[in-house]
Structure formats: C-alpha cells, structure tokens
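Left out: one protein chain. Kept in place: all the others.
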Amino acid sequence: MRIIVTNCNTTREMTGEIVRGARAAAAPGTTVTGLTPAWGPASAEGWLDSYLSAAAVLDTLRTYDGPAYDAVVLAGFGEHGREGVRELVDVPVVDITEAAAHLACLLGRRYGVVTTLDRARGQIEDSLETAGVARNCAVVVGTGLGVLDLADDPGRTESAFLTAAERARDAGAEVLVLGCAGMTGLQRAVREKLGLPVVDGVAAAVKLAESLATLGLTTSRAGSYGTPLPKVRLWGRSSGEPERGAQGRQT
Amino acid sequence: MRIIVTNCNTTREMTGEIVRGARAAAAPGTTVTGLTPAWGPASAEGWLDSYLSAAAVLDTLRTYDGPAYDAVVLAGFGEHGREGVRELVDVPVVDITEAAAHLACLLGRRYGVVTTLDRARGQIEDSLETAGVARNCAVVVGTGLGVLDLADDPGRTESAFLTAAERARDAGAEVLVLGCAGMTGLQRAVREKLGLPVVDGVAAAVKLAESLATLGLTTSRAGSYGTPLPKVRLWGRSSGEPERGAQGRQT
Amino acid sequence: MRIIVTNCNTTREMTGEIVRGARAAAAPGTTVTGLTPAWGPASAEGWLDSYLSAAAVLDTLRTYDGPAYDAVVLAGFGEHGREGVRELVDVPVVDITEAAAHLACLLGRRYGVVTTLDRARGQIEDSLETAGVARNCAVVVGTGLGVLDLADDPGRTESAFLTAAERARDAGAEVLVLGCAGMTGLQRAVREKLGLPVVDGVAAAVKLAESLATLGLTTSRAGSYGTPLPKVRLWGRSSGEPERGAQGRQT
Amino acid sequence: MRIIVTNCNTTREMTGEIVRGARAAAAPGTTVTGLTPAWGPASAEGWLDSYLSAAAVLDTLRTYDGPAYDAVVLAGFGEHGREGVRELVDVPVVDITEAAAHLACLLGRRYGVVTTLDRARGQIEDSLETAGVARNCAVVVGTGLGVLDLADDPGRTESAFLTAAERARDAGAEVLVLGCAGMTGLQRAVREKLGLPVVDGVAAAVKLAESLATLGLTTSRAGSYGTPLPKVRLWGRSSGEPERGAQGRQT
Amino acid sequence: MRIIVTNCNTTREMTGEIVRGARAAAAPGTTVTGLTPAWGPASAEGWLDSYLSAAAVLDTLRTYDGPAYDAVVLAGFGEHGREGVRELVDVPVVDITEAAAHLACLLGRRYGVVTTLDRARGQIEDSLETAGVARNCAVVVGTGLGVLDLADDPGRTESAFLTAAERARDAGAEVLVLGCAGMTGLQRAVREKLGLPVVDGVAAAVKLAESLATLGLTTSRAGSYGTPLPKVRLWGRSSGEPERGAQGRQT
Partner (left out) sequence: MRIIVTNCNTTREMTGEIVRGARAAAAPGTTVTGLTPAWGPASAEGWLDSYLSAAAVLDTLRTYDGPAYDAVVLAGFGEHGREGVRELVDVPVVDITEAAAHLACLLGRRYGVVTTLDRARGQIEDSLETAGVARNCAVVVGTGLGVLDLADDPGRTESAFLTAAERARDAGAEVLVLGCAGMTGLQRAVREKLGLPVVDGVAAAVKLAESLATLGLTTSRAGSYGTPLPKVRLWGRSSGEPERGAQGRQT
C-alpha cells in the first residue's frame, strides 16, 4: 500500500520530519511518499496561509504523476483543504486534525489540543467542529511558539508544550493531541511527564488511512464530495495553460 | 466611501452582474469597485473550486493597487476565504453568505437558503455555522442548477428557485436567502409569488460593509485575525518572485 | 427615512442620550424620533422590569400617532418585546441587543458583552440565543453598576467597564459589545485603552434598520410574526376604553 | 397549602376551566385559588399578546391581597413572564409549559407538544429552550384552532388534536404535551385513542408546585432572580399613583 | 400509594439512610419500601460499578415479589439502569439524578451538582444529557470523598461539600444538587451557609414519582421503552434456571 503524505507548506525539512513520523507509524507493507507543495506559504500560521496552502496542496495532488497510491494523508494541523481533496482523488483522504481527534475520543472522555500560536486555535476549533469530532474537545491551547520555531530549541519547545498541556488537563482533557505536524516526536517525553496519552496526528492519520484502504472504503460520491465538475481553472497568476475539462468553456 | 466587491471566480460577466447588484444597494456616496480574480475557477461549485477561489481572491486583494477602499465584500456564496481576507486588509470584510443570514435573522424566526447545486449545501451550512448564524437556519435547499446555468434560461431559473423555495418554507423558513451571487435580481419576482421576504447576499453585504465603515468599526486584531506573519509565500506554481516579508526567511 | 427609537424605560434623560447616539450613527437623510413610554419602569433591571417594559413599549408604539416611520429601533439592551413589535408594525424592527451581536460577529471570531448588573446577564444570554446569534458570544460580564448609576460618575463607569472588558477578553472575546443603551459614548475611550473594537447597540441598530428599510425588507408575516389577531385587549389596570378589534368579542 | 393559579388572559370562563383542572390534580390538603388579570388580552395568541399578558399577570400578583399562598402556577402555555414572577414572589413559581415538559421527559425519550395556532409554536420552542428542557422535545405542532375556539366544538377540537398528535408521534414523540391551558380535559380521550401518555401542563404544574413547597424549596435569590429593585414603576397608562420603592426616585 | 426505592449498591446501611430520606419527603399516604440488591457493588463509584449495579437493580426489581407498588425511585446518583427499569415495570420510574435536575431547573437559571469523587462527574454529565436536562447545568463538581466515606466524618463531609459548592456557585450555579444518595441530610446545613437552595435527589424523585402516579401517568410504550422481548436471559454466572419468556428459545 502506498500512502501519499502532503506537507501543507513549502519547507522541505518539515516534509522530511513528517515523513519520518509517518513511516514510524506505518505498517510493514506500507510505502509513504511525502509531497512538498511547489508553492504556498513557508509555514501555515493563520487563515491566509491556510487558504493559500489548501490551493497549493490541491494543485500538488492534481499534478502528481508518480506511482499510484491508496490513500492521502493531509499533514497540516488545522489547515484547510480536506474536503477539496476528497472531491479530487478516488482514494480515502485523512486529515491529521480529525485523525488525532478520532483516536483521542477512544482514549478518554475529553481531549485537549496543544498547538503552536494562539491564532491557530480558531482554525482548529472550526476544523474539529465540521469534521464532527468537536463535542469531546475540552480545549485548544497555544504554546506561543511558531511552526518553524519548534525545531530551534527542543528544550524550550518541550517546556512550552508541557505548560500548555497542564492547562489543557486542568480544563478537563484526559488525552492530549499534538496540534502541529512539526510536533511529531514530542509525545513520548510528554506522556512520561504528564501521564496522559498523547496522540500525534500524523501517526493517527496513517493508521486511519491504512484502515480505510484495507477495508476497501473510500469517500462517498453521494452528496457533498462529488468529482470536481469539468471547467476552466487557472492555478496561479501566471500558471500557463489552464486546465480544461471535457465540457469546460473558456472565460 | 469605496467598497471593493470581489467575484469568487474568473467569469467577468458575473462580476458585472454582481457589481450592478451592489450598486443598486449602495448608498449615494458609495463607490463600488468590482474585482475579478486573474486566476481560479470559472465558477465555484464544490470544495476544490472554493479553496482555489479563496487563494485567488486573497491574491487579487493582496496585489490590488487601485485607489484606497473602505470595506471589502466577498461575493462568493458559501465560498471560503473570509477569515484570510480579515487578516489581510485593515478595513471591514463582509462575506455575502453571512451577510444574508444576519439580515434574514432580523426578518423572521427561521430562514432558509436556496442555492444552486445540492453539492453546495454542505459548504453553506459550514459557513453559516462558523459565522455564528446557523442557529436560525431552517434548511439549505438546492435548485439543481449550476452557477453558470442560472443566466441561461431565466424562466427555468425562476421556476426552479420557486420550487426549492417552497421546500424551504415547508421546512420552517419564514425568510429566504438567495444562495448564490448570480441569483441577484430574482428576489423581487419571488417575493411577490411566495409572500416571503427574500434577502440577496450582495445587497446585504454592501449595507453591512457601509454600516461598519460608517461606524468606524473594523476587524479585531486580537486573537484570531492578526496581520499575516511576514514569511516567504509563493502564490501559484510559476508565479515568479516570491513575496518576502520583513523577517521572511528563504526556504 | 424616519426611524423610531424607543427607550425601554420612563426616564426621559436616557431617551435623550439614546437619541443623540442614534443620530450620530444615522445617515444624512435619516430622521430619528425618540419615544419614551408613558408607563413602565424608571429603568429596566431584571425580568419583572423587562416584561413591564415590553408591554409599555408595545403600548407606546400602538398608540403612536406621529408622522409615518420606516423602521423601529428598540433601545433596551437584553429587554423583552422585539417579537411583539415585529407583529405590531409593518416596518423592520431591530433590537439593540441583536444588532450589536450581528455586527460584532463580523469583526472577530468571538465577542463579549459588558453589561450593568450581573442579574442582567441571563436576559441577555437568552435574548442572544433566541435571536440566533449566541454561538459566537464568549461571555456576558456585569460591571456591577445599575442603569441609572452609569451617568453619575463617568470615571467610575469607565473604570468598571474596563475591568469587566478585560474579563471578557480573557474569556476569548475579540470584540466587545456595550450591553446597555446608557453606555453609548464609552466605546471610543474603551477602544483606545483595550485595542478591541467596541460595538454600541444603538448605533448598530440604526445602521441595520436603515439597511433593511433601504433594501425594502421587512418582517415576514409567514409563520411566527403574523399581525396581532383582532380581540379585546386592555392595556393597563384602569386604561379606560378597551381596544376592540374588528371581530373582537367582549369578555 | 394554597396555590395561586393565574390565567394569562382576561377570559374568566377560562380561569374557571383551569381552576377545575388544577383542583382535579391537587392533593387533598391543597387549596387552589384562580386569578384572572384585570387587564391584558382576552386570549394570548402571539408575542404581542404574550408580553401584554406577562405584565398583566405580574400586576395581578403584585397587587394580590388575598390569603397567603405557598406557590404560584402560571397557566399560560408558552407565555412570557415566569422569570419576572420568580423575582416578585418568595414562593416557588411553576409555569405550565416547563412543568409539562419536565414530567414528559420522565415518561419517554422524546416528547411532542400539540398547541393551538401555528404561530404559537415559536414562543413554545423558546420557552422550552430557556427553561432547559427543549433537548428531548421532538416537535411542536399546531392544530390550527385558536385558544377561544377550543371549547366551541369539542368534536372538532378532539379531531384536530388527534391529527396533530399523529404528526407529533411520526416525528418521534413518545409522549404528548397539551400545549394550551384550555386543552385540559382532552388527555384521557386522546390517550385512549393514541396509546401515548398525555401530559397536561396545569396538572403537572400543580404537582410540581406542591412538590417544591412540600420540600421547602423556593427560587434562588443568587444570580438571576433577585428581588425587584426599588424604583418608580407605572403599571399601565393611567394607573394613578406610581408604585414607589423604599429608595425609589421620581422620574 | 407504595413507592419502591432501590439502592444501587449492596450496602444496607445506605438503603436505610435513603429510605429515611424518602419517607421524610413522602406524602402522608405514601408507603416507601427500600430494596437492597442481593448482588452488585458495595458502592457505585465509576462506570464498571455502575453497569454492575444497573444489572443488579434490574434483577432485584425483576424478582421482587412483595406487595404491588405504584412507582419506582432509583436511588443511585449518576448510575445507569433507568431506561431498563422503564421497560421492565408498568409504573412510573424516576431516577434521582434526573429528578434533582428537574426540580433545580425550576428554582434558578443554572444549577450545579456536587458529587463524591471526581471520576463520577462524567457519568453524571452523561446521565443529565440523555435525560434532557443538562442545558441548564453549570457544572458538576467533586468533593474528593468516596460514597462510603461520607458518613465517616460528618464535619469533613460538610466542609468538603461547602468548598465544592462554592466552586459550583462561582461557575454560575444558582441552585445546588446533592450528587449522591448518601448526601441526603446535608441540604439544610448547606442551604443556611451558602444561601442557595439545595435539592436532594431522593426527595425530588419521591415527589415526582408521587406526582406521576397521582396523575395516572406512566412510561410510554411507544418507541424506546417497549416491554422487554421474551427470550432466554441468565442473570449472573451461576444463577441456575434461566428466565424463559413465552416465546423464548434456548441458546
């Protein structure tokens, strides 16, 4: 089985880190292929970044011409795009935000999310809500660290994470979710110090993607997630030839 | 006062129609400037289109270099992007989806939305939910007509709208919302036949944008909608020079 | 355009203050007429006052015989009556509670209300809930000052408001709402000190009323807000001749 | 124990009917005293009527000078006022709307309300919501009959009620609530034909009022329902001498 | 009228205490019969205990062969089983959890529950939610004391209860609920010190059970709570002869 894991930003180091996390979680027979968008934000921190990222990720998958794959994992925590990818591809699509929440619901009555900047909280709350798993989310807490700062000083990152995690626990969280793909790796240290299970979205998404693919399940085409309609679409200001659908009409 | 009205797709005829609707609603001293994204989908019908549209609209506003403006109206019903625009610009931002719902709430206990294709319903429901105005929405109903089909046969459009509107009324709607920018103009005919007030999102958004601008109110920078952080962002696959923020670092 | 603004209590000084606020917000062509109920409470602080006020405001509008008007603004924050006025008059009706919330939703992801006494909080919460705009309300906070105390010591009022506003911000509010018609005027000072947009319900309601009237929209008669049925109604214990509807029957 | 039962309208025949229903439900040692407001609407059908009724009922209780009583039952289904009465009196207050819902919740997983005119549905829904018992309400259905028409033709009333009740059952109701004080008496016939328990609000409220009084429980004065503040209040247009509180100040 | 009150655990002293509380609340003509399960947990503290208790209570009622009774009170706060008992018996069934909440809703806008161990909070929250009365619950607070520790040191129990009750009040509770059958008796002392009404679930349930029985109301058989289907059921590992329904088939 091949799983495509898409980074939500253009930072290749981060794709590498995400792919390592995904491989650590994957079953023996699973091949993980990481994709870095050719355009978009260097990191996704806020709504503007998130919408830019969503289009770039869609474009990356749309123009992918590598080996066939069995599932897609979207590795941007709280970022937009998952419903669009569900329309685009014929294999199951799992976003790390929802994935972490799904597993967390199985481990305790209430979970909490620890994320990077406070400004990311709103996106995460909305993403959990529309994914249908917000009910048991006790709180989303920020660490005050930016996405690209996470790797700079591991000690500071762990300390900031622990402080935020304690606030989540005091708000009723019995399980923690790592609210950023760049946090993959923190969970073991943190679990030991806080005694709470810690769910990493990338690992969770890989297991859910494998589960769906193994069971032969994929996105429903009835209702919301139909195949994109054929039409002219221009993917970026000077992106040359427009995509043209079968019945597309020129603007 | 100048209000920028952004079409969510690249179809200029539709921008023209939207601008006409906006001007009809605007106060005497208000200038309406329509913008058509240079890229994006020819029409936004589904999540993939919506995310592509969101990035294109953000890019359009980011690179706008016309006269100063006092407010932005986003004229894509149920489309993504509004929170990103709130981060980007310093003036009030009103999306036609939420605008129509806000006014509809003032006119009856429950409102219903009549939109184009059934697949658009989910996006609209989510958009109303996160905008905070879904509580009194009785139902979102599709007409079965695509965005660009609306103008083809006005009689068929009106008839399909009436049928859908009756379903909305039977589901408890006391007020109707036109769930597509391209429906502007239908409301008078429909109001007469059904006896329900009909709110057009473009007109509603223009009045709300004027209201906020007149009162000197604009988006809060506290919490969710901070200014976008400086960083490298690439707006499209081959979009030449990357934007570089003051403290941006190259990937 | 003429807008009727009704005070919810019998204190004429407060009507004057409200009318000044309304005129400051009104468009050039809008005439604002203030009405003070001939009966009711000297100030509305609590449910008993609120219900007494609702009946008195309805009676005031029912017996109004001045020039024709285009919209009604109900200037009692959190007070009852708006649905009854919607039944009574044929023009749009906007209550300052809902009006402030509608505009606040456009300015941030969550808003908070700062009101007078703590006992007013429940009414406000219920009013926002039934108006359909409670979803994004982070909190309603009291200042501990009564309605008629607000004007006594402006310094104390501002200080109490700031303290309460900080509590609202800490609870997640990105936008503040002035939770009492008598607070009109505080917003500028407060906005500067806290850096949050502050919405005044009277100003918000005037703009929304103008918006609806300009767009030719008024309350739906379908479903909830039908015209009051003709019947005998006695408006107060010794109010002489009963109103008699066309098919009214004597008790 | 003495229970005051207040009619919400000025129609004395209806007070009589309500009192008969209340007495049939009361315990042997309970005395039921019916009160008819001296002013207000002949029947409460809609929001305007409901707010007028709320003030009139408050005035009726405020000026009551009969023997001491142990509890108040408010016999207007879906009508306003209960929170104001909770402020006013020192004994427990039970509204028939909430009372019926409380008992209905104990008898099935979902209950339905059958009321008079469709326009009453909104008030009932809001009343159940703020009372905290709407969660298990499957539906509120109208019979199309006005309050004062109920007694005109018992056969038609029963037939209309049965039709509406079947709709409620089909919507998931396992228990029915009689949504109008004037329906007292219908429940036995209906229970037999439909096989569903039928809860009458007046009877339910009497039992709940007795329960609270027997247990020595009364309305909390902490938070929402403090004693009305002393101030000048005028109860109706020409109601002579204003009420003056201890520290009341003249307008 | 005879009311059966079932303890949820096997501790007879606790049954005695519960029965004393029930009798104190019962009307003159009501006979209270206490039942102690022959099996189950010595005290119910947690989900495993609660499910064990539910089966044991059902078995106790299933095999009860005493005098006929008119209602059942289930005296385990937050414990499972009530829906099963509603299927089993033909008389009204009232659980003390829901009963306390129903009465508390009538006494203030928000109520709080003070219970024993923190681990019991989740069960109580779920129980209130499914009973349909969670909307106005401000908070569920633990005292840190186990069920069987409550009687050990009355001073410590009262002190722990007061501390927890203050937290509930600060979270918005205007009324308190005693969240354990073993707390019966605390309410008077606590009400005096905190000035909040305190509802005891056992007393509340007795009054509600009497109310339903007096009004001739019992559980609906439509939909959820049908009579248990005839089939082979074994009540415990070595419970000898299986129950066999009329059309039961042997496994």
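Here the chain labels run A, B, C, D and E in written order, and each chain numbers its own residues starting at 1.
One rule holds in what follows: a residue touches a chain if its C-beta (ideal position, glycine included) is under 8 Å from a C-beta of that chain, and two chains touch if they have at least 3 such contacts.
Computed from a prediction, not measured in an experiment: that's the story for all the values here.
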Residue touching the undisplayed chain, where the options are A:3, A:35 or A:196: A:196
Option from A:135, A:156 or A:193 whose C-beta touches the chain left out: A:135
Among A:31, A:63, A:159 or A:220, the residue in touch with the chain that has been omitted: A:220
Sites on subunit E contacted by the missing partner chain, in the whole complex: 10-12, 38-43, 45-52, 54-56, 58-59, 80-81, 83-88, 118-119, 121-123, 126, 129-130, 146, 148, 223-226, 228-229, 231-240, 248-249, 251
Touch list for subunit A against the chain that is not drawn: 25, 27, 83, 92-94, 98, 102-103, 105-110, 129, 131-136, 169, 172, 174-175, 195-197, 199-200, 203-204, 207-208, 210-212, 214-215, 217-225
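In the analysis below, only the chains that are shown with their structure count from here on.
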Distance from the mean Cα position of subunit E to that of subunit A, given in whole angstrom: 44
Subunit D and subunit E, separation of their C-alpha mean positions in angstrom: 29
Shared-contact residues (touching 2 or more other chains) in subunit E: 109
